[in-house]
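The other protein chains are all here in position, but one chain of the complex has been omitted.
So, chain A:
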Amino acid sequence: MGNFIFKRSLQSVLSLALLIILVFFLARFTGSPADLYLPLDATEEMRDQFNQRFGFDDPVYVQFFRFLGGLLQFDLGESIQYSKPAVEVVLQAFPTTLMLAAITMPIVIAVAIVTGSLAAFRPGGLFDRIASLISLIGASTPNFWVAIVGVIVFAVWLRVLPTSGTGTPWHWVLPVAVLCLRPTGVLVQVVRSSMITALSSAYVKTARAKGVRARAIVFVHALRNALLPVITVASDQAAGIVNGAVIVETVFGFPGIGKLMIDSVLLRDFAVIQAAVLVTALAVFIINIVVDITYALVDPRIRHS
């Protein structure tokens, strides 16, 4: 296992390096930040002063090596828009996004497993047909539309929930609900088809011949065998939220990493973009390691190979 994690880390460091190089240079192709931050009638002198302060007057490759040097000391440069270290800005926004993911994913997984398993128990039955229809609608409805309709219905008409912000637990209800919708729809389908395969297997027949109760057959015998594809898809969805639930964060005014990244891209705040990419990539890397360990825990054949 240690060997495996070491190899995985090595691969991740390589892809991370590639990602950082790409982001660094692509961001600089978009133009100079000076155009955005200084008044239209700024003098050449002011521009030089601005560029000098943030190091934009040096050739790009010099900027890159300076960035690498900083990286080794965990210094990712200074944010132009906030006049603070970029790392600080990112680490302020990230907990909100992590919190969104940490609340959303357990709900998604629990609902999908129960619904998908029950649907798979009698494929083509009434429950299956209703569950399939609803999950299909959930999986295919655009987030921004649901978010806006949700605000209109619950915040504007019924006045039971706030429209935006993060102050109280009530502020989290709508964003989490909207964020759950699509992943749940997709995951129900994954659980269902994986469970149908597991329930028609020979070991389930053995369990029935042993006199095992129906509930234990579904949730003990079949479910654990059906989990691998579910874990794969769920981790992908978790990574998607950790990378920034851009639409939900924007609609509900959540100060998360997705909103921060979009704002930083629009304002050419290079240091913040780089820091955000690094931090989210690191989080995705950790998710992947956790997933690999979960695979091994769930399936002994993976553990022994």
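Note that in this section a contact is a pair of C-beta atoms (placed from the backbone, for glycine too) under 8 Å apart; a residue touches a chain by one contact, two chains touch by 3 or more; residues count from 1.
In this text, contacts and distances are computed from a predicted model.
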Per UniProt, the name of the complex member that is left out, chosen from "Na+/galactose cotransporter", "ABC transporter ATP-binding protein", "5-methyltetrahydrofolate--homocysteine methyltransferase" or "Cytochrome bc1 complex cytochrome c subunit": "ABC transporter ATP-binding protein"
Touch criterion as defined above, residue of A:Leu40, A:Leu126, A:Leu158 or A:Ala202 at the omitted chain: A:Ala202
Contacting the left-out chain in the complete assembly, out of A:Lys7, A:Arg53 or A:Arg129: A:Lys7
Chain not shown, touching residues in chain A: 3, 6-7, 201-203, 205-213, 216, 221, 224-225, 298-301, 304
